[in-house]
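And now, chain A:
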Amino acid sequence: MSKEKDRQPFISVRDLKKYFCLDNYKLAKAKTRYIHAVDDVSFDIYKGEIFGIIGESGSGKSTIGRCVLKLIDVDSGEIYFDGKNITHVSRKEQQELRSRMQMVFQNPLASFDPKKTIRFSLEESAKVHKIKPEVYKARIKQLMEYIALPEDLLTRYPKDLSGGQLQRLAIARALMLEPDFILADEPVSALDVSVQAQILNLMLDLKEDKGQTILFISHDLNVVRHVCDRIAVVYLGAVMEMGTVEQVYNSVAHPYTQALISAKPKEHPLENKKHILLEGDIPNAVDIPEGCRFAGRCRYFKEGLCDNRTPKLKDIGNGHYVACHFPLGIDRSKTAADM
Partner candidate 1 sequence: MKKKNKAGTFFTPVVAVTGIFLAVIVFVSLFASVIAPYDPLATDVNAIYAPAFSEGHIFGTDGLGRDLFSRLICSARTSILNAFLIVAIEVVIGVPLGLICGYYRGPLDSIVMRVWDVISAIPPLLLSFILIAVMGKGMMTGIIAIGISYIPLTTKTARSMIMTEKKAVYVEACKSMGFSDARIIFVHILPNIITPMISQFTLDIGTAITSMATLSFLGLGVQAPNADWGTLLRDGMGNLYNSSALLFIPAICVILVTVSINLFSDGVQNYLDPSSRKLPSFKKYEKKHRIKKLSAVKANGEA
Partner candidate 2 sequence: GCFNNTGSGSGSGSSGGNSETVLRVGYTQEPSSFDPADFTIVAATLTGYDCYDTLLNFSHDGTTVEPALAESWEQVDDTTYTYKIRQGVKFSDGNEMTMDDVLYSLNRVTEDNYYMSYLFANVDSFEADNDTWTLTVHLKQPDSSWQYVPATSACTIVEKSVTEEQGDKYGTADGKTVGTGPYKLSSWSSGSEIVLEKNENWWGDPDTLDIDKVEYYVIEDESALALAAKGGQIDFVEGMSNSVMSVYQSCQNFNILSCEGTTSNYIAFNTASKPFDDEWARKAVAYCIDRSQITTTIGGDYAKQSAVVPMSESMMYMDKDKWDSTIAESDVYTQDYDKVKECLAKSKYPDGFEFDFYTTSQTQKQAELLKSMVDASGAITMNLVEVPDSDIFSYMFGYKTKDNGERYYNAVGTYMMSDFLDPMGMLKTLYAGSNACEGGTNETLWTSTEADGLLDKAAQTTDDAEKMGYYTDAYKIFADECPYLGLYTSSDVYAVSDKFTYDPSPMFWYNFSYADVHVAK
């Protein structure tokens, strides 16, 4: 699989850090507490692939996405987009970036301005980015065909449409500016299973027909597995494991990923599945434990090492990365000694 190495990453994120300040405007700065939403995250996304980020709620998935889109400022680290460092860009450049990167949100109803018609919402970004009316009118026509919705929906208000329709329109809105990159933040979590499929198929279409690059955030293992090419598993703001879908699902290397996959409910009542139950809750992102962040809930926890040293994310072959002192399926004694 050396092919991976030759390809130029389209987006690459290096050592991304984002802390949220808990106490606003404190006079004495002494003991300000931070939420470690994203802590030293690095990954690459290649052109034309769907890259998935999976993790539990509060693990920093959305924050990563937002940083990549430059919707929030990063605290440290670098983001490259199409070979260009966009970590610190001028307002003007940022404006240009906006038209190249678009976003689809979890709750389609909420992502439309309730007081504006769908048409207004679709046209607005084109107008702001100074696209000619005849161009964007034609484009809307095309897109409505593409997402298989009748054009008369355009005159309606968001509340008069169903979730599935709205999510497709949201994708159409994202496509209005013909972006190079789409961030889909849990685009199907708020939808029913019966409509979920429509959206996921549309995502796959985008990749296949248009060669769209997509960052797909989700907490549903099955969905991720279905649409993504490569995925990163995050826990408490850090990447635990990263690789192609096959690598991560079929040769799990990190105990957390393992637990996550095994926590997934059965697919058939008669399936015999043994869950590896994780104890307790995710620790809060304010007081990040020393060493491995997963140590507290890990079955393979080893005192003195796991609670002392933070494991680095490292390649265990063919672009399969893991951040664990004792990756599964590899001789334990050896790896620990490596470090």
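Candidate selection criterion: all candidates are chains of the complex that A comes from, given by their letters.
The rule is simple: a residue touches a chain if its C-beta (ideal position, glycine included) is under 8 Å from a C-beta of that chain, and two chains touch if they have at least 3 such contacts; residues count from 1.
Keep in mind the model is a prediction, meaning the values are calculated, not measured.
Candidates 1 or 2 all belong to this complex, yet only 1 touches chain A. Listed in rising order, the residues of chain A touching candidate 1 in the complex are 25, 69, 71, 94-95, 97-99, 101-103, 105-107, 110-116, 124-125, 128-129, 160, 170, 173, 177, 183.
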